[in-house]
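Note that one protein chain is taken out, while the other chains of the complex remain in position.
As written, the chains take the letters A and B, and residue 1 is the first residue of each chain.
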Amino acid sequence: MRKLLSVLLAGVLLFPLGVAGADALLVNGAGASFPYPIYSKWFDEYHKKFPDIQINYQSIGSGGGIRQVLAGTVDFGATDGPMTDGQLGQAKTKILHFPTVLGADVPTYNIPGVTGELNFTPEALAGIFLGKVTKWNDPAIAGANRGVNLPAADIVVIHRSDGSGTTYIWADYLSKVSEEWKTRVGKGMSVNWPVGLGGKGNEGVSGLVKQTPNSIGYVELIYAVQNNLPYGRVRNSSGSFVKADLASVTAAAAGAAKSMPDDFRVSITDPPGKNAYAIASFTWLLIPSEIQDAKKREVLVGFLRWMLTEGQKHAAPLAYAPLPKEVVDKEMKALAQIR
Amino acid sequence: MSFRRRWRKSVNAVMLSVTGISALVAVSVLFFILGYLVWHGARALNWDFFTKLPKPVGETGGGMANAIVGSAKLLLLASLVGVPVGLLGGVYLAEFSGRTVSFAVRYATDLLNGVPSIVIGIFAYTMIVLRTKHFSTIAGGLALGVMMIPIAVRSTEEFLRGVPRELREGAMALGASKWKTIATVVAPAAYRGILTAVLLALARVAGETAPLLFTAFSNRFWSPGWNQPTASLPVMIFTYAIAPYEDWHQQAWAAGLVLLGLVLATNLIARAVLSRGVSMQRF
Partner (left out) sequence: MAMERAGSGWGPRARALVRRLRSGDEIAHLVTFLFAGSILLIVGLLLNQLWVNSALARHKFGWSFFFTRVWDPVFEQFGALPFIFGTLVTSALALLIAIPLGLGAAIFLAELAPPRISDTLAFLLDLLAAVPSVIYGLIGIFTVVPLLREYVEPFLKATLGFLPLFQGPVYGVGFLAAGVVLAVMIVPFIISVSREVLLAVPREQREAALALGATRWEATWKVVVPYARAGIFGSIFLALARALGETMTVTMVIGNVPQIAASLFAPGYSIAAVIANEFTEATGDLYLHALVELGLVLFLLTFILNGLARLLILLTARRGGAHA
């Protein structure tokens, strides 16, 4: 009996070590949920290509990505709100931003009886999220949606409860189109929301919108698509109501592509252009410029190279727009900064 | 019968039925929870769940094999910390300690027992994760181990004290020293109770999620060794439950069923060991 127990115990103790695939190199990253669908696809594909490289990415929100990469508890971070100068100053080693894809924040909603696409003006969006437009049939919304039967129901606003780049993009846009938003709330990863419920991650927000009638939230495009949630058109700076898709998101980045700053931090919300989508953004991987572990450095640089070339093919099927060529070229050169 | 007597009789009948209903409600809730979990979980449970890794976001399929192993590793680590400290600490309290020291230790143990699990998570984060500069199974296992200590200590002490004096005195009369008495007579007599306590402590920490959120973190792949983040059943349940993907909800149910099954089974085994007196050979 004792022998059996000790053998079992030994087996149990050694099993995890055996199963672990001890040769595999594990690189850890965390951050934005905005690009989580494509990152998880990429890391999966990369793992298939190089079976002993495992890149573990956890979607904890852009705020988390920045925090953990600053604390050094992960090997790389990810964010859709670029780090501020203050945050960059806190880093012990310089942190580099590498854009990966282009995505879009869409206003997604769940109104029983309304299945089509709604048009949202900047004023309507600002009003809803400021808590001033409280009912769906408010003229601010109805005015742009003649012919749609909007109910007289209270709008349930859903936002992020965690530090989010998706929030940053949304708040950045609202700050540009609404003076009141800019002064009252401002832009950031975690803002003091005037109204609404909080969901954790893009996943949490889409989950809440899906379950809550008469709700509206903002999520990255793919989350609305994957969950069969309707999302609306937004009026851009040229006055057209544009829906987020590959073409409109690519158009939004057209201006920035040519004048991309060296550190790749740029905002493309409320861009010029007739066909541009109003609330689009780059999303970045945060890579420390000095990586002590040579193996990990190799893995990260290798992955970035793959991501900029082969990886971009996976973007479109997941409703992200691939990077403009000028940006890719510039990034390839910037890879040399990682030592 | 006077009015007052009739009134008292009816109050009696009503209140007694109310208590009966309360008991019924309480028990029904248990059955509802079990039933609901079994219903949804069983439908989602398949071989893949136990053998495959999670799939990329948005794709259906995959499983939680890494989470199951991860939880097992975490619990193993937790036991390595919680059991020795708990057992030997309990022995100290029951057999060796003086008044002031034992008061301090007992007080500290009770304090530790009452600490919310998320605060223990903060503790493990500042002590281990920040210093080693990464999330790891070790940090998670230690957090869980610290949570196990109070349960193990108190039960060990209780069961050791419960061993009849005659046994001790008999051993001492035969010339055994104190530690020999404890090791060969008292401890084996209290063995069942102590084992029960360890099992119950394990079952309790197996379901803890909060302390793992920022210690063991999570991992889409297998976690090699002990120094890397690892997936675990409770954290996976949490992540999948709040997400919008229907497929993930299914997997959350399955994971919930597996977790609950393990926890309840451990509890039942522990009680069986204690009450029916499963005989164990002396060590």
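As a working rule, contacts are C-beta pairs under 8 Å (C-beta built on N, C-alpha and C of every residue); 3 or more make two chains touch, one makes a residue touch a chain.
The model shown is predicted, which means the values in this text are computed figures rather than measured ones.
Q: Can you tell me which of A:F43, A:Y57 or A:W193 touches the chain that was removed from the display?
A: That would be A:W193, which touches the missing chain.
Q: One chain is left out of this view; which of B:F49, B:F214 or B:Y245 touches it in the full complex?
A: B:F214
Q: Taking the entire complex into account, which one of B:A23, B:A42 or B:L174 touches the absent chain?
A: Answering carefully, the residue with contact to the hidden chain is B:A23.
Q: For the chain that's not shown, point to the residue among B:A78, B:L93 or B:A216 touching it.
A: B:L93
Q: In terms of residues, what is the contact footprint of the unshown chain on chain B?
A: The missing chain touches chain B at positions 8-9, 11-12, 15-16, 18-23, 25-27, 29-30, 33, 36-37, 84-85, 88-89, 91-93, 95-97, 101, 104-105, 108-123, 125-127, 146, 149, 153, 177-180, 182, 203-204, 206-210, 213-214, 234, 237-238, 241-242, 249, 252-253, 256, 259-260, 263-264, 267-268, 271.
Q: Applying the definition given at the start, please give the residues of chain A touching the unseen chain.
A: 30, 60-68, 70, 87, 90, 154, 156, 161-163, 186-193, 196-200, 208, 211-212
Following the convention adopted for this analysis, only the chains that are shown with their structure count from here on.
Q: From the mean C-alpha coordinate of chain A to that of chain B, what's the distance rounded to whole Å?
A: Taking the mean C-alpha position of each chain, the two centres sit 37 Å apart.
Q: Which part of chain B faces chain A closely enough to touch in the complex?
A: 55-58, 69, 72-73, 76, 129-130, 133-135, 217-225, 228-229, 239, 242-245, 281
Q: Touching residues of chain A toward chain B in the complex: what are they?
A: Answer in residue numbers: 1-2, 12-13, 15-17, 19-22, 24, 26, 28, 30, 36-37, 40-41, 43-44, 47, 54, 56-59, 71-74, 199-201, 203-204, 206-207, 210, 222-223, 226-227, 318.
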